[in-house]
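Only one structure is covered here, and it is reproduced in the block below.
For this depiction, one protein chain was excluded, whereas all remaining protein chains were kept in their positions.
Here the chain labels run A and B in written order, and each chain numbers its own residues starting at 1.
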Amino acid sequence: MNLPTDLKYTRSHEWVRLLGGGKAEIGLTDFAQKELGDIVFVNLPQEGDGLVPGETFADVESVKAVSDIFSPIGGTVEEINEELADEPEKINQDPYGAWLIRASGVKEGETLLSAEEYRAFLAGKEGA
Amino acid sequence: MELIFEKSREGHGCSILPACDVPVRHVGEAFARRTPPRLPQISESDLSRHYSALARRSFGVNDGFYPLGSCTMKYSPKIDEEAASLPGFAQIHPLQPAETAQGCLKVLKLTEKYLCELTGMSAMTFQPAAGAHGEFTGLLLIKAYHRSRGDVARKKIIVPDSAHGTNPASAAMCGFTVVNIPSGPDGCVDLAALKKAVGPDTAGLMLTNPNTLGLFDKNILGITRIVHEAGGLAYYDGANLNAVVGVARPGDMGFDAVHLNLHKTFSTPHGGGGPGAGAVGCRDFLAPFLPVPLVRETESGLALDFDRPQSIGRVKGFYGNFLVVVRALAYLLTLGRNGLPQVAENAVLNANYLLTRLKSRYPAACPGRCMHEFVLSLAGLKKECGVTAMDIAKAMQDAGMHPPTMYFPQIVEEALMVEPTETESKDTLDRAADVMLALYDKARSDPQALHRAPETTAIGRPDEVRAARHPVVKYNYD
Partner (left out) sequence: MLEAVGCRSFEDLFAQIPEQARIRKLDLPDGLSELEVCRRMESLASENKVFRTVFRGAGAYRHYIPAAVKRITENETLATAYTPYQAEISQGILQGIFEYQTMICELTGMDASNASVYDGACAAAEAAAMCRGRGRRTVYLSAAAHPDVIETVKTYCFAADVPVKTVPAKDGATDAEALQAMLAEDPEAACFYLRQPNFYGILENADALGRIAHSAGAKFVMGVNPISLGLLKTPADCGADIAVGEGQPLGMPPGFGGPYLGFMACKSELMRRLPGRIVGETADAGGRRAFVLTLQAREQHIRREKASSNICSNESLCCLTAAVYLSVLGPEGLKQAASQCYSKAHYAAEKIGAVKGFERKFGGDFFHEFATACPDAEKTLSYLSENDILGGYPLPGGGLLWCVTELNTRAEIDRLAGLLKEVSARWN
């Protein structure tokens, strides 16, 4: 399972890349994109929207399902990934490169996991 | 097959209208259309062939067995069509004076009377055009009712997790918050969960009985009582009425409002997805809130009553899909007092017979008898040889049958929901069972064949991902 160690993770399968200066990128993990199947559309927020840790800020559509995406952090949406409007499949192809949003004024939520903790969490799920 | 636009030829067409018999006037430049619409230019004979070809590439109840669970694809008697096409119904303008439309008003009143008798309701509207529209209307009755009593804290609607998607969607459309309660291990409403979920913020409960697993919830009286004691109302989703029509009344089960799908239980044809009609009936304390107008009896005959100050208003123009109601009335008149219960008896018998025949291979989602429909789970088959509910369904197409409903209810893994209806003969059911049993065996011996299905239909499985990622929703002339 692909789990870059420089990222933080959530139990709802989002990753955060802290960029310094209170900025961060957010995306979906490899596990998430596998579970979702072929992604056909991403409903992203608008620039300026607020983010609250644990609350949904976007959703992702596959042919037969919609899944909410939960924010790992607090802050403000600074930029959305316009490429995903035409090529949502990038999330399937490159989950850790295809960021959904870039945020500023970032405050970490308490429940962020390290790569090892997330790996253990996934193993626990599979074992259960 | 070509699109009609691809068959269009400059100069072809039909001659429909005579020349204008008054001086031709032209609309001013400011309002005039700039370029003509690119509609097909096609002769009547080519047009006729085009639609015949489309019909050949479709599947109606007249083409084969159609066991779609939750849809009640019963045969639509042709006398109903005859009735609906009578000029005395089809040519009547909705805004004709009541005295010139007494026949139409009688159709509505009679159908109301019969359907209220069948459901145990006191009043009914035919304004909603479909089941979901009926749910929307019924929930608005509940919303208006609580508001009229000043009970504005009641913002929650309870819905079981087995419910059809329209239930929570309708509740959300009415400004309610949806509370999902899990089904118990027996597939029915978990009473403990229900008791926990009700409270002073409960506006009501939406329930189908029998439910989407095809089970009649024997605790129904207790369920509606729990909701009533908490101050909420009980709403009956009538999609599954075919199981109990003429045998049990939702009103006697404790429901306060119901919607009926005339295109399901009452045989009006599905038309490829509509038009239907979603009649909504209610107890008399909710009647003041019904959409306006209602048909009322006066000394001088029937009239449309617009003077209803507490009404929720309109959910649609005019009075509903009237010609659909005509079909339902013809059906009701044909069956009558003795025929209607036989519908339910035969629907339930046919379903149980088919289930019994399939049981040797297909695991039922719930043990024991079913009502008018049943759910099979192909989770085991998938684990064993990788063949899914989708694969079995597609292979059934190759056998000339319409597949059952796939992947619903969501609480059953690899679900196939089967509803034969009462208008199928034992021979048809036996043949369907033989086909499905053979497919199960084939799944184990040659799973690849099922993954390839369907192979004899107009197209193979379409690329739905591409359709959703890059939607093309009209013909591109350029």
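Just so it is clear, a residue touches a chain if its C-beta (ideal position, glycine included) is under 8 Å from a C-beta of that chain, and two chains touch if they have at least 3 such contacts.
Everything numeric here is computed off the predicted structure, so don't read it as measured data.
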Task: Candidates B:H133, B:H146 or B:K382 - the one touching the absent chain - done: B:H133
Task: Residue, one of B:A123, B:A169, B:C385 or B:I411, that touches the chain absent here - done: B:A169
- [ ] Could you please point out the subunit A residues that touch the chain left off the display?
- [x] 40-41, 46, 61-66
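FYI, only the chains that are shown with their structure count from here on.
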- [ ] Compute the distance, rounded to whole Å, between the mean C-alpha positions of subunit A and subunit B.
- [x] 38
Task: Contact footprint of subunit B on subunit A as seen in their complex - done: 38, 40-41, 61, 63-64, 88-89
Task: subunit A partner contacts - residues on subunit B that touch it in the complex - done: 407, 464-465, 468-469
